[in-house]
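Data block below; observations after.
And now, chain A:
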Amino acid sequence: MKKLMRVSGWLPVLFLVLNLSFLLGTKVWADDLAGFVGKSGTLRISGGTAHIPVMKEIAGLIMKRATEIRISVAGGGSGLGIKQVGEGLVDIGNSGRKPTSNEVQKYGLILYRWALDGVGVIVNKDNPVQSLSQSQLQEIFSGRIKNWSQLGGVDKKITLVSRDQASGTRKVFWKKALEKGDISSRALVVSSNGAMKSAVLHNPYAIGYASLGFLDDTVAAVALDGVAPTLANVRSGAYPVVRGLFSNTKGSVSGLTKEFINFLYSQKGQEIILRKGLIPVAQ
Partner candidate 1 sequence: MIVEKIVEIKNISFFYGERQVLSNISISFAKQTISAITGASGSGKSTLLSTINRLWEEVGGARVEGRVKIWLEGQEIDVYERQISLPELRRKVGMVFQIPNPLPMSIYKNLTLPLKMAGIKNRDLQREKVESVLKDAFLWSEVEPRLHEDARNLSGGQQQRLCIARAMILEPEVLLLDEPTSSLDEGAVFEIENLLLSLKERCSLLMVSHDLAQVRRVADSAVELVAGSLQ
Partner candidate 2 sequence: MNRVYDCLLYFSAGICGLLLLGAVAGLTGFLLWHGLPVLGLELFFGSLKIGEIVDVIFLQQVVVDGLWPAVVGTCLLVLMALSTALPLGLGAGIYLAEYAGGKAKTLFSLTFDLLAGVPSIVIGLFGFSLTLYLHRQFSSLTPCLLISGLSLALLVLPYLVRTTQTALEDLPDSLRLTAAALGAEKSATIILVLLPQALPGIFSGVVLAIGRAAEDTAVIMLTGVVATAGIPRSLFDNYEALPFYIFYTASQFSDQHELQQGFGAALVLLIICVLLFTGAGLIRKKASYRLLYHSK
């Protein structure tokens, strides 16, 4: 009992500190984020992992400004994003492929394509093989070419890295780069673009594929039939393995979800998208 009294004696002090910090926390800003200030609530985002860097950055910005807002960002893959938003488990479901008309109809999805992305083949920086033909790529991923020496590289086994079934990146890569050819079951399986990049970064003999947003100088992007996977080549249409990045909602939305989607198309939002290595698309 005595203990309780002692604790309750601290309450006014606590209150004061709380209020003070609240005053310090609310500063007025006038820019694209202004729409969030004063709002509160929770926004759940999940799905495509190519979207994550952009989503995380924006979520951080918003939460820092409007501390009553909570935004959670999860991965899981495009398939999961579409499914979860459809079932109402999240507010925004991201996908790295266009949801099928079946999915759109079933759940009444509304699609927002806010960026253009390519799927690039990546190898370790130290790998001398940095250019492949499409047919070579298909042979590699089907497991028919097993050793880098067959491609003019070192005499080491090739480590294939692939993604799981829920991945939109996998689907696009499989369709457009492999032309629906086999992917060997000996391939390592990772569950996100980030994991793909770090797998290739750490294994000098690995080959994988990832969103352009994840390509930087830590890994080597492989030119496909002589065309490097760069933003410029995607924009010009020279690089073939291209896809849109979608954020999907169930039906038309309002409030926080709407503000978030709008921010993706705002000037600041498009800046962030570009900075993360993707090509922003106007609404």
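The definition used in the following text is that a contact is a pair of C-beta atoms (placed from the backbone, for glycine too) under 8 Å apart; a residue touches a chain by one contact, two chains touch by 3 or more; residues count from 1.
Selection criteria: all candidates are chains of the complex that A comes from, given by their letters.
Computed from a predicted model, the values in this text were never measured in an experiment.
Within this complex, the numbered candidate that touches chain A among 1 or 2 is 2. Residue ranges of chain A in contact with candidate 2, taken from their complex: 17-18, 21-22, 24-25, 42, 44, 46, 49, 52-53, 55-56, 59-60, 63-64, 67, 70-75, 87-90, 190-195, 197-199, 214, 218.
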